[in-house]
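Shown next, in structure tokens, is the structure this report addresses.
The complex appears here without one of its protein chains, the remainder shown in place.
Chain nomenclature is as follows: A, B and C, assigned in order of appearance, with residue numbering initiated at 1 for each chain independently.
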Amino acid sequence: MNWIWFHKLGSPKWFYQWSSKWALPVFSMGLLAMLVGVGWGLGFAPTDYQQGDTYRIIYLHVPAAVLAESCYLSLGVAGFVYLVWQMKMAPIFIKSMAPIGAAMAAIALLSGAIWGKPTWGTWWVWDARLTSVLVLFLLYMGIIALQNTLEDAALANQATAIVSVLGLINLPIIKYSVNWWNTLHQPASFSLTEKPAMPMEMWLPLLIAVIGFYCLVVGLVMWRMQSEILLRERRTQWVKEKVMNHGV
Amino acid sequence: MTYFSFFKAECLALFYTKQRVVNALLFFVMVVVLFPLGIDPSAEFLSPVAGGIIWCAAALSVVISVESMYKESYLDGTLTQLIVSGLSLPWLILIKVGVYWGAMMLPLLLLTPVFAQMLFLPSDSLFMLLATLLLGTPGLFLIGSIGAALTVSLRQGAMLMVLLILPFYFPIIIFSTAAIKAMQLGLPYGGLLALLGAISLLALVVSPVMTSLCIKASVR
Amino acid sequence: MHSVATLTISDLWVERGESDLLNGLSFSARSGDLVHITGANGAGKSTFFKALLGLLPILSGSMTFNGESLAQGRHRFLNNVLYIAHSAGLNSALSVLENLRWYAPDCTQDKIEQVLTRLSLAAFSETQLQALSAGQVRRVALARLWLSEKQIWLLDEPFTALDQTLIGLLEEKMAAHVASGGMIILASHLPLANLPYLQVELSP
């Protein structure tokens, strides 16, 4: 196995240059895919025979929920990488990703609540999925608060990495523990590996929207990481040249 | 310094500052009293939720008393001496958490039957409540220790610490109250107790290592 | 008598906040040596101790103890070290006697009381640390030197808040320690009067 990419990824300078090439294309593609997926779902996908047109919220709700969990998974992995290998890029990633994840969790919660009202007749239920997304949101906010409060950079790195890793253990436990209560929420409507339960014309725009959200988030996190790299590596010569040549 | 002399010093120091433990217990009592006064003092309301009330009060008083666990040692430099003592820091932390757990939980376990009675907890569930407290609270202290170490260098870190740590208390509280409820309904509860024990065991393995990482990053 | 020990520092750089410190510090000491680290405030005297003890990560350079890199065998090094920092490192809720017993559980009551008399602290042996003055707390911290069997002493500004008699006592104790094969690394802005030493000057 070739590990060179792993070591390269650990170098802020290399990452900056590599991501400069990719951030804008990925972001634009994400925006485009999101618009296509959401527009298609909003205007062209057939009406659901049970829920009517209200189900169209799915094209925002499901991608956001998927992303909220994926983002946290990536935070946990980054935290682990930092605790084990002390890789410089990991805390930069955590700091950049946490606000995005929080936004995704907030979108999932809000859209879910608004969807739930006409469908189930209630804004909120304490079921496993909803509760775990709420806890996810709280964890994101905790990491952001920790990051903003700790002034010592080394301590902030260590602390956010630890909370990320612990959250990764905590989330499945919470999901499992809340599962005892009767769950109102429909079973997962989206899976890449299983045959979709919904008709193709509904499922395809959803897939495109999910891909769009993924690319959007990747593009955003690259930009945020770049800003953070500039700030943390401000004492190196290459950052100085980059900033001085930048016309702002 | 040896592990035993550290244990002895911790016990003595906690004994001299016993007012802190008393304060935490008073806080526990206050929170318990809030529920009947604030919601409904009738036996029909309190009886099914008594276990949950006592658990929430216990979790809150634990998180508050654990918050300042390392603060004084951080300020007077004893934390530095622990790191450079040549002894294993995770073991020292485990000893400290153990001492705190003993000092706080023994009186709390003695208080619990009294409050269970006042909240009309059915007497056959009392045994279950005590069992969940015994199994679950080590987890609360161990997880809290990580939070205390994360925020030890902050002057106003209490709020942040509570904010960070409470989400990690959710599973313990859920499993405990679920076990009490299961017993009241005549459902099997062995699995829930086993899960509770498993969480505390996991915390026992993870917490000292994570706490020592945070302490080493905080002491500069 | 202590066994032979060597400590080698070479080309040490440490990052502290906005600037790099120690500027490639190099020296080597063996048992029987007293190293006197001088330098202005902010030159990195305390930082050096922290790097040596593993409290601060180092940027580059190497530190070896008896030929073994400290990065690997830090605990073997720490087992031989007694570190007196700026902060006393004493538990303010405990009494003088209890604090010293915590650090030196094997010492007999007689021995501890002897040392306390020597440092004119005998009257305070049952007093809680928080009731003592800064100078008295300092003396309790230094009492550890008389009670410990550790070979390497790291002393960060040990003379602050001490009067002339006590400085004399401390120098006497340090001389005895070095003579019996101990090693002392001491940071202070004061010159040492009566002791032979290796001087290492830090510049900011």
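Note that a contact is a pair of C-beta atoms (placed from the backbone, for glycine too) under 8 Å apart; a residue touches a chain by one contact, two chains touch by 3 or more.
The rule we apply is simple: contacts and distances are computed from a predicted model.
Colleague: Going by UniProt, what is the name of the one chain that was not included in the view, given "Peptide ABC transporter permease", "Simple sugar transport system ATP-binding protein", "Heme exporter protein D" or "Na(+)/H(+) antiporter subunit G"?
Modeller: Answer from the UniProt record of the missing subunit chain: "Heme exporter protein D".
Colleague: Name every shown chain in contact with the chain that has been left out of the document.
Modeller: A
Colleague: Since one chain isn't shown, list which residues of chain A touch it in the complete complex.
Modeller: 42-47, 52-54, 56-57, 60-61, 64, 99-100, 103, 106-107, 110-111, 114-115, 117-118, 216, 220, 223-224, 226-228, 230-231, 234, 239-240, 243-244, 246, 248
Rule of thumb we're sticking to: only the chains that are shown with their structure count from here on.
Colleague: Looking at C-alpha means, what's the farthest chain from chain A?
Modeller: The chain farthest from chain A, judged by C-alpha centres, is C.
Colleague: Please indicate the chain closest to the centre of the assembly, with centres calculated from CA atoms only.
Modeller: B
Colleague: What's the distance between the Cα centroids of chain A and chain B, rounded to whole Å?
Modeller: 32
Colleague: How far is the middle of chain B from the middle of chain C, if each middle is the mean of its Cα atoms, in Å?
Modeller: One centre to the other, that is 37 Å.
Colleague: As a quick test, compute the distance in whole Å between the mean CA positions of chain A and chain C.
Modeller: Measuring from centre to centre gives 50 Å for this pair.
Colleague: Would you pick out the residues of chain B that each touch at least 2 other chains?
Modeller: Within chain B, residues 220 contact more than one other chain.
Colleague: Would you give the residues of chain A that are in contact with at least 2 other chains, written as numbers and ranges?
Modeller: 154
Colleague: Show which residues of chain B lie in contact with chain C when the two form their complex.
Modeller: Going through chain B, the ones touching chain C are 1-2, 4-6, 8-9, 12-13, 16-17, 72-73, 75-78, 80-81, 83-86, 88, 216, 219-220.
Colleague: Looking at the complex, which residues from chain C come into contact with chain B?
Modeller: My answer: residues 50, 53-56, 75, 78-81, 83, 85-94, 98-99, 101-103, 105, 128.
Colleague: Residues of chain A touching chain B in their complex?
Modeller: Where chain A meets chain B, its residues are 83, 135, 138-139, 141-142, 145-146, 149-150, 152, 154-155, 157-159, 162-163, 166-167, 169-170, 173-174, 177-178, 180.
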